[in-house]
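Have a look at the structure below before the remarks.
One protein chain is absent from this view; the other protein chains keep their places.
All chains are identified by letter, namely A and B, in their written order; residue positions are counted from 1 within each chain.
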Amino acid sequence: MFKYNNQITKNQYMFIIQNSMIGVGILSLASEVCKEAQQSGWISTFLGGFYPIFVVTLTTIIFKNMNFNEFFEINRRIYGKFLAYIFTIFFFINFTFFTSFVLSGFTNVLTFSTTKFLSPYVIIVLTSVLIYFTINQGLTNIGRLSELLFYLTILLLIIPIYFINKGNSTNLLPIISNTNSIIKAIPKTFFSYSGVEISLFIIPFVTDTKNVLASGIKGSLITIILYSVTVILTISYCGYVLTSKLQYPLLYLVSAADLPILSNFEPLFIFLWGNKIFQTLAVGCFGMSYTLSFIIKNSYNRCCLFTCLLIIFTSSILIPEHNRSMVIDIVMPYLVYTIIIYTLLTFILSYLKRGEIFEKN
Amino acid sequence: MIEKLTKNIYSNLDVISANVPSNLNFIKREIIFKEHKCYILFISGIADKNVIEETIIKPLLTIKNHIKSENLLDDMPKKYIFSSDINVTNSIPDICYELLNGKTVILVENYDTALVCNTINDNYRQIQESTNEKSIYGLRESFTENLNLNLTILQRKVKNPNLKFERYIVGDKIKTELVLAYIDGIIDPLVLTNIKSKITNINAPALISTGFLEQFLDYRHYNIFPLTKSTERPDKVVFDLLEGKAAIFIAESPTVLILPATFLEFFQGFEDYSERTIIANFSRIMRFIAIITIMILEPIYLVLLIYNPELFPYKLMSLIISSRQNIPLPPLLEILAMDVAVEILREGGIRLPNPVGTTLAIVGGIVIGESATKAGLVSYVTLFIVAITVISTFIIPNYQMALTIRFIRFPMLILGQMFGFFGLLIGFYFSLIQLTKLETFGVPYFSPATPFRFSDIIDSIIRLPLNKILVEPKSLKPSKKSPKN
């Protein structure tokens, strides 16, 4: 029972990166970007993809410079023991926020759409139990699940494509009317793209590190394209005014179809997307448990238990949707900018120290 | 217990008798050969009496007794006994074990070794066509209870010098003979080591059939997914050996265990390879649709009935509501009742003789369904859903996996009843976790889908033309890391 294994293949690394980002963001992203960038929201989404690619690229180079040691080891060598400890705590807090946002958002969507009769706390607790079972086996199992669930991502992409010729291109024109607003909307996409920080922790576990950068970028690109396509389709179908009014534009889009057996795509979409959410949560919780086991010097498996208990508590606080979006608006920019600064700084320092020889521990 | 024979033939005889079932059919035939007292020991029935009389007793009694011989026990097999397979041993446990296998033991006065002649009675069931695994184009022969004959059948088909047989004896109370067959060079050494260590670590009183062996090879006692396949048909064994798997034969059992088995191959019929590519793919896709139907059709129907009726399209909804008027049972009980009735019918059908069983299943199904709907206990739509589900279970080629998949829908029904769509979601994800975490003898259970290998995935849910797929699957070779990954 208490065994875990962290080795993953390069393919699995790619799918974990891809999966770590498909969160609640995919549902509300279109609304957020359309508020600022109007019909050009999809361009902001696409440009916002700079964040995951930036993080993945720099991370890979950092680890290459430092000979693929584990995260803590690298931090210790670059910043010394105390700062390494502080950074680990920061990342633990970051992942705690991330998973709580995703879990509470997931709960809100479920109680909003198909399972109105369930108490949100039941959903939170059951999801946490599932996550515990997933992460308890270590990263290998998460990697395998990610790989398997990638096939579901393809289906997830196919559902919006049903609407591809039902929209109207006039809703997307003119393509660019205001560059300023497009740039202003980019930070709004960061919540949807956050979660990619996990690459800082999992790169050392990849068995074959030869083309790991390409894998990371491929994984990010899949998500960026998925996001952009869904935003384009939503805007072209609903127009930007309606899109920005809706809480979950993508959910509105999928429930607009008229089908013979189920009345619309919504339950199917929730089913597929729910699996992705479990995966995203598992990746986030792995990050939490992994950092926590370093902070409190305890075994990984026990930390998994603490982690799951902690997110039950934190996500219960964020239950009504307006509560959650308020906290996101306050917290998210700080987290993202700190991560960008941290990655950049570590990148520069690791570049300077790259001449020193480190053995892989 | 005394382990070795002594020079005293009476004490030897006593020790052996004490360790052999003291039945009427344990025969101690005493003869005098060259003025030495000899005992011929065998268990009649297991050993072939005619063979013993012809090859052992007749030559020993008819030759002239006066020629001197230096070493009787040395001369006996060389000059007098006609039997083709003779061993010399002095270990009493060995002797007792061989007696129980049907061999004949010759004890000679003043010698502390004994001769063991092969006189096993080969009167077993003849080779017949498999009744459990029918095929249209495949071979007509199937394995029998005779271990040696089974090995012969296999050897006749695999004319490869690297085909290896390894013999193991397991069981504390009843010793059972296992034979591990594999083709050296094709099977992955890591998998082979895993299998061997699992077999030597089996701690069981007895192994009666392959089903026992399968469970003793898996340390996860509550795992519901089969990690090995069993088959009666030699052609399947040959095919799997060529893919790099191993087969375990058990003495006195007509089924053979093939291992390791990954999840996806349970849904591949052996006939798929004999049919044209597109036709084979069609039946494979039908099979996967059937699996999804079995697992989630009833739960989804239940969830829509009790929690999300608005998801039915308008026309379907009025149909369903009108069919459910005045039905006293709640939906869950209604579905469960029909399911249980069907399971009982099917279980009953298995135990009955073949033609009667089929009749029972059909007539019983029609009568129960018709009377339940007529009486207004069950709605027509529910009956239809249950019937579709049950018929879909027949399409899964492997019986063990069919049982597992059939079982999964009951927890799914209960989860659906309690949590609606969210219940189905967690049920599905939980089974995925269970599946991905399993490994069969070092091979990930969900390979080749994860870890992903393109060269193998083309023969999973669909299959490409034979010339592309008849290569040794890489996913069964965990010790060799492919250069891509």
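The rule is simple: contacts are C-beta pairs under 8 Å (C-beta built on N, C-alpha and C of every residue); 3 or more make two chains touch, one makes a residue touch a chain.
Here, contacts and distances are computed from a predicted model.
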item	value
Protein that the absent chain corresponds to, by UniProt name, given "Oligopeptide transport ATP-binding protein OppD (TC 3.A.1.5.1)", "Cadmium-translocating P-type ATPase", "Histidine--tRNA ligase" or "Germination protein, Ger(X)C family"	"Germination protein, Ger(X)C family"
Hidden partner chain, touching residue among B:S322, B:N354 or B:S371	B:S322
Contacting the left-out chain in the complete assembly, out of B:L257, B:L305 or B:V378	B:L305
Hidden partner chain, touching residue among B:T55, B:T176 or B:Q417	B:Q417
Missing-partner contacts on chain B, residue numbers	222, 305-307, 309-311, 314, 317-318, 320-327, 330-331, 417-420
Interface with the unshown chain - residue positions in chain A	1, 38-39, 112-113, 116-119, 121-122, 125-126, 129, 168-171, 173-174, 177, 237-242, 245, 252, 255-256, 258, 263-264
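The rule is short, and it goes like this: only the chains that are shown with their structure count from here on.
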item	value
Separation of chain A from chain B, taking each centre as the mean of its C-alpha atoms, in whole Å	45
Interface residues, chain A side, partner chain B - complex	9-12, 110, 114-115, 117-118, 122-123, 126-127, 130, 133-134, 137, 141, 143-145, 147-149, 151, 207-208, 258-264, 266-267, 270-271, 274-275, 278
Residues of chain B touching chain A in the complex	307-308, 310-314, 316, 419-422, 424-426, 428-430, 432-433, 436-437, 444, 446, 449-452, 481, 484-485
